[in-house]
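What follows is subunit A.
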Amino acid sequence: MRYVYYPGCSASGTSKEAEESLQAAMGALGVEWTELEDWNCCGAAIAIGTSYLLSVALPARNLALAERAESDLVTGCSRCFLNLIRAIHYTHENASVHEKVNELLAETGVQYSGKARLRHLLDVIVNDIGLDVVAERVTQPLDGLRVAPYYGCCQGMWTYAQFDSVEDPHCFDQLLATLGAQVVDYPLKTACCGGTLSMSRRSVGAKLIGDLLAAAGDADCIVTACPLCLFNLNSFQREAGRIKGTHFNIPVLFLTQMMGMAFGLPKKALGLQRNAVPVDGLYKKIAAGATVSSGAASASRPK
Partner candidate 1 sequence: MVVPSDNYEPRIVGFLCNWCAYQGADLAGTSRMAYAPNVRIVRVMCTGRIDPTFVLKAFNSGADGVIIAGCHPGDCHYSEGNYKTTRRIALLKKLLSQMGIDGERFRLEWVSAGEGAKWAQIADEMSAAIKEKGPLAWRENLKEA
Partner candidate 2 sequence: MAEGKSDVKIGVYVCHCGSNIAGTVDVEKVTEFAQEQGSVAVARNYKFMCSEPGQALIKKDIEELGLDGVVVAACSPRMHEPTFRRVCEEAGLNPYRLHMCNIREQCSWVHKNGATEKAEALISAAISRACYLEPLERREVPVAPAVLVVGGGIAGIQAALKVADAGRKVYLVEREPSIGGHMAQLDKTFPTLDCSACILTPRMAAVKAHPNIELMTYSEVVDVQGYVGNFKATIRRKPRYVDESLCTGCGICWEKCPWKAESEFDCGLGQRKAIYTPFPQAVPNVPVIDPEHCVYILRDGKCGACLKFCERGAIDFNQTEKMVEVEVGAIIVATGYDVFDPSAITRLGYNRFPNVITSLEFERLCNAAGPTSGHIVVDGREPKSVGIIHCVGSRDRKYHEYCSRVCCMYALKFAHLIKEKIEGANVYQFYIDMRCYGKGFEEFYQRAGTEGVTFIRGRPAQVTDLAISEEEEGKLMVVCENTLVGAVMRVPVDMVILCPAMEARSDARDVARLFNLSQSADGFLLERHAKMEPVATANDGVFVVGCVQGPKDIPDTVAQALAGAAEALALIDKGSVELEAATAVVDEAACSGCKICVPLCPYTAITFNEAEKRALINEALCKGCGVCVAACPAAAIVARHFTDQQILAEVEALLVDARPAPAEV
């Protein structure tokens, strides 16, 4: 299997661990990942505050590049995914949007026809690679680890409509269960983390993050499907705790980091040293869990 993928700015900077672990985990699964050549920022949640046309054209340029590479485009960032799929949807629905977007894209020498198909990393893992293949690769089941999957809000709109229930998705839960983890269901798993509010309006952003961390309750860690959420949930636990009148210290990992742990990949390859909240405690829990339920866990894993 070969994919052209779009890393997005977060994964190549503030959430480097996402990118590193993605490469490592995909390598372990024997999947070939090629970075989209010459990609640009999708505008995050900021472009819409400056220019409507840029908020569609910036992501559309990446789709145009994927068309040029004659490939589908995969992204592991939910924020980017939302912007990209919004660009697909809007150019398809409104001819004048499409026309203006291409007018802008002409400046960079590309055109977007509407052919490129967009995939989310989770979709690729669950539906293309397959949970059975993932299960085979698990060498260190996450026994006894209570993991809260965080789908992120951005997935709500068009994301899961393509491959999972929009309001009540399950694919991430299934993936984590396949890794041997005990999945914690909590009501805010698809709620927004506040995105860039953590930077632009700290008091609001930190409260939203605090509510989320609290909702995940007694989970040992949170796993995200978005590098931007990863950054938010990791970096502002102190501020969130101050607002909520508590102290948070819950490790937050990117989904391929969690996969890499179960695959027994080296910590460094997964960028685990980069997570703001240290993750070492998780290894101890896994080890303890494995001795308690030796063997039983593999039976409880879904096929």
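Regarding selection, all candidates are chains of the complex that A comes from, given by their letters.
Rule of thumb we're sticking to: a contact is a pair of C-beta atoms (placed from the backbone, for glycine too) under 8 Å apart; a residue touches a chain by one contact, two chains touch by 3 or more; residues count from 1.
The model shown is predicted, which means the values in this text are computed figures rather than measured ones.
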item	value
Selected partner (touches subunit A in the complex), from 1 or 2	2
Residues on subunit A engaged by candidate 2 in the complex (per definition of touch)	165, 167-168, 186-188, 211, 214-215
